[in-house]
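Note that one protein chain of the assembly has been removed; the remaining protein chains are unaltered in position.
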Amino acid sequence: MSKDATPLLKVSGLCKRFGSVQALSDVSFELRAGEIHSLLGENGAGKSTTIKCITGVHRPESGTVELNGREIAPRSPREAELSGIGTVYQEVNLLPNLSVLENIVLGRVKTGALGRIDWKDARRRAKAALGKLEMDIDLEARLSSLPVAMQQLVALARALEVDSKVLILDEPTASLDEAEVENLFRVMNLLRDKGIGIIFITHFLDQVFRMSDRMTVLRNGRYIVTRDAKGLSKQDLLQDMLGKAFEEMQSRGAALDAIAEDRAGRATQLQVRSLGAPGKIDSLELELREGEVVGLAGLLGSGRTECARLIFGVDKATAGSLELKGKQVKQGVPSESIREGIMLASEDRKAEGIFPHLTVRENMMIALQSRRGALNPVSREEQDAIAEKYIKAMRIKTSGPEAKIKELSGGNQQKVLLARWLAAEPKVLILDEPTRGIDIGARAEIEKLIESLSEDGLSMIMISSEMDEEVRCCHRVLVLRDRKVIGELRGSAITESAIVRKIADHE
Amino acid sequence: MKISLRSNPLYATIGVLASLFAVASFSYEGFFSLRVIANLFTDSSFLGVTALGMTVVILSKGIDLSVGSVIGFTTILVAYLVQDAGVSVPVAWGIALVVGVLFGAAMGALIVVYDLPSFLVTLGGLFFAKGMGFVISSSSIGIQNEFYDAVVGIQIQVGPGAYLGAGALAFILFFVFCLYLLKWTRFGRYVYAVGGNEDSARLMGLPVDRVKIGVYAFNGFCSAFAGILTTLYMGSGNPLTGVGMELDAIAAVVIGGTLLTGGIGGATGTLLGVLTFAVIQTILNFDGRFKPAFLRIAIAALLLGFILTQRALARGKE
Partner (left out) sequence: MSKAMEATVSKKSLRDNPLVWPLAGLALVVAFNLVTGPEFFSVSVRDGHLYGNLVDIFSQGARVMLLALGMTLVIATGGVDLSVGAVMAIGGALCATLVTQLGYGLYLALPLTLLMAGALGFFNGAMVVAGRIQPIIATLILMVAGRGVALLITDSDVVKIQDPAFLYLGKGYILGVPFSLWLVAAVFTVMALLIRKTALGLLIEAVGDNEHASRFSGIEAGRLKLIVYAVCGALAGMAGVLDAASVSAADPMRVGELKELDAIFAVVIGGTALTGGRFLLFGSILGAILLQALTLTLYNAGVPAAVAPVPKAIVIVGVCLLQSDRFRKQISNIIKIGGKAS
C-alpha cells in the first residue's frame, strides 16, 4: 500500500443544504491510492449526498474536492468521469436494451467515413477494459440478459475504460448472492492492487470489516471519525455510527417494566404467524397486545421495513398468516387491511404518502374515506372537524386546511400523514420512521403522542433508525439481523447498548 | 444464443408474415408469384417510408401523431409548386423535404426545450399541418409533368410480369439507409440509448437533447418523403391524403416487434410489419368475401396480440 504525501482524493469541508435541511456540514476525508475505504452511516447520515457532491450530481455550498492534489469541481457525473472518478450504483445506470460492448464504449466511439462507427476499435477497447477485471463477458449480449452482478461489472469496465483512478461503489452488493459477492470482492482486490482508490458503501458490516483498509463514519451529515480497520471492534464501530456511549443510556426502569407487564397481560390484538417472503423476511412471529408498542430494531437492510410492508399487505407474503382479534385477515390487500384497521405510515413520504396536489384536509381524510367506501362520503363538516382537530393538536404549520400539502415542510407533511392514519381509527398502526426529517421539537411531540395513543389502547409497531427513539417509546423490541428476528428485549432491558450488543454479537 | 421469442421478437413477425403468405398462396391461385411480391413493395412504399420514420421516433420512446397530416400537406405543397407555381420538380421536392425537416425539428425543440409531452405537441402538429394543407388548396391538384412521368416510368423487372416501380425502389433504398443509420452511426445508437433509459444516457454523457430533436426532424423528413412518393403513386396532391396514416405506421412498427416503450426493435422488423400489412391488404383484394373493413380489424387483432406478447415477455423478465 502506498503512503504518498498527497492523497489520491481529498475531500475537505463539504457543506450542502437542501431548503432548510443541512444535509452535510463540514465533511472531510481522504482516500489513498490502492485502498478500499468504506463510508459508513445510518440513513440520513449523508453518505449519498457526499458521493453526489464528489461526482457532480450536487454542487456543495462550500468545501473542496481534490484529485491528486488538483482541485476539481465537476458539474455533472460526466465531468467527474472524465476527470477520473467512476461510480457504480446498486441500480445499474446503464442501458439495459443495448449490448455489453455499447454500454462500455458508447459516447466514446470513433467514427470513420459516412459517420460509420469503428466497431473493431470499440471491441478492442471494451475487451481491454474487461481484461483489467480479468472478466470475459460476451460483448454482444444484451445487458438486460445478464444478472445484476454482471451488469455491475460492465459498469466497472465502463469506468475503467476512461482510466478512472477513483471508483465509487454505492451499495454494490445489495442485490447479489454469495458467489456474486465473492466475485465482486475478487475484482475489488484486483483493482486495489493496481493502485485504484475505492470508496465502498454498504450496510453489511461483515463486508465492511472484510474488505476495508480504512473506514470513515458520518452521522447526521457530519464527519465523525476515520479509523483503520485493523484491530477495530464491531461494538466500537456501531458506537461511532449510532452516536452514543451506550453504557450511559438511561432507561425508564421500573416504571417501564410495570407498563410492559401491564401490556403483556392484555388481550391479543394482532397475531402474526410465520409470515415471510423470500428476500424480505424469514418467518416473522409476533404477538401484539392491545396498547402495546413493539419496536423493530436492526440496521438498515435487516428486514425492518419489509416486516412492516408484509403485515400491512403492500407486499405479498409467500407463507404465514395474520389474525386480528382472533379473526383471520387476508394478507396482501392493503385496502382490506385498512378496512380491518391495520395501517402503515410508510417511511417514504413522497412516493408512498402524500398526494401533493390535494389539500391538507383531503390528505387527512383520505384513508378514512377509503375505509368507509367511495359511496359513503365523509361529510364536509366532518372533514373540516378532522382537519381543524389535527392541525391544532399536532401544531401543524400550514396556511390553512385548504393549502396544498406540497407547500408544507417535510415535518408538517409527516404530521398530516400521521393525522391521516389516526383519523381512520386504526387498531394496529405501523410507524415506519415516523420522525424522519422532523425537527427535535416535533419529534418530542410525536413521541408523546405515541405514548398517549398507547394509553388509549392503540397497538403500534414502530421502526426507527434513531435507536434512542425506540428505547423511549417501545414496551418491547424485536432485534432483526439479516432478515431474521434474532432476539427480543422487554421493558427496562431495552437500552441502546443491549440492542447493539444483540446486533453485533449474534454469531 | 438460444433462438427464442425473448432473444429476438422478430421471429414472431416473421412467423406471422410467412404463415399469412403461405395460407394465401395455397388458397388463392396466382398469389404465390413474383408479381404479387413486387406489388407488395409498390403498394406499401409510402406507408413503408412513414413507418421507418416512426420506428426511429418510437425507438427513442417518443410518438409522432403528425405524420399523416404532414404527408397530406406535402402532397398538396408539391402539386401546387409544380403545377401552379411552375417550380421545377427537383426544387419542389427539395423545398418539401426542407419544410418537413424544419417542421419536425420545431416540434422536437418544443418537446425537448419545454419538456412537453410528445403526444400533445405532435397532436398540435397534426392539426397545424392539416389546416395548412387546406390553406394551399382545398381541393385536389393533378400533376401533369414530364419529369413526373419519367420518374413514374422507372421500373426494374424482377420477374415475368413483376416490376419494382420508382416508389418501391425508393422504399427499398430508404430501408437500407435506415438499417445503416440505426446500426452503424452514432445517431442511430444514441436513439436506442435515449429510448432505453434517458437518464442513464445523460449520465453516460450522450447528447440526449440533440438526439431527440434530430429524431423528430428525421421523422419530418420521412413524412415529407412519403408525401412525395404519394404524389408519384397518385399523380396528384390532395390535403386529405394521409388521414389516419400515423395509426397504420404505428401499427406496422409494433407488429414489426419494436417496443412502444422504446429502445428495442429496428428497421428490419418494420419492413416485415409493413409487408404483413400489405399481405393482409392483398388477401382482401384477392378474396371478395372479406370486406375492406376486415383490414382494420385484422391489424388491430395483430396489434393486440403483439402488445400482449411484448407485455408478457417484459413481465417474465421482471
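Lettered A and B in written order, each chain numbered from 1.
The working rule: a contact is a pair of C-beta atoms (placed from the backbone, for glycine too) under 8 Å apart; a residue touches a chain by one contact, two chains touch by 3 or more.
The structure displayed is predicted, hence computed values, not measured ones.
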{"item": "Partners of the unshown chain among those that are drawn", "value": "A, B"}
{"item": "Which of B:Gly125, B:Gly196, B:Gly220 or B:Gly265 contacts the chain that the document leaves out", "value": "B:Gly125"}
{"item": "Residue among A:Arg125, A:Arg142, A:Arg420 or A:Lys502 that touches the chain left out of view", "value": "A:Arg420"}
{"item": "Subunit B, residues in touch with the chain not shown (by the definition above)", "value": "63, 110, 113-117, 119-121, 123-128, 130-132, 134-135, 138, 239, 243, 247, 250-251, 260-261, 291-297, 299-301, 303-304, 307-308, 311, 315"}
{"item": "Contact set of subunit A toward the excluded chain (per top definition)", "value": "312, 314, 334-335, 337-339, 344, 346, 351-358, 362, 366-367, 369-372, 374-378, 402, 420"}
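In the analysis below, only the chains that are shown with their structure count from here on.
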{"item": "Subunit A and subunit B: spacing of chain centres that average the CA atoms, whole Å", "value": "47"}
{"item": "Complex contact set, residues of subunit A against subunit B", "value": "76-78, 81-82, 93-98, 102, 106-107, 109, 111, 114-117, 141, 144-145, 158"}
{"item": "Subunit A-touching residues of subunit B, taken from the complex the two chains share", "value": "1, 7, 180, 184-187, 189-190, 192-193, 195-197, 199-201, 203-206, 263-264, 317"}
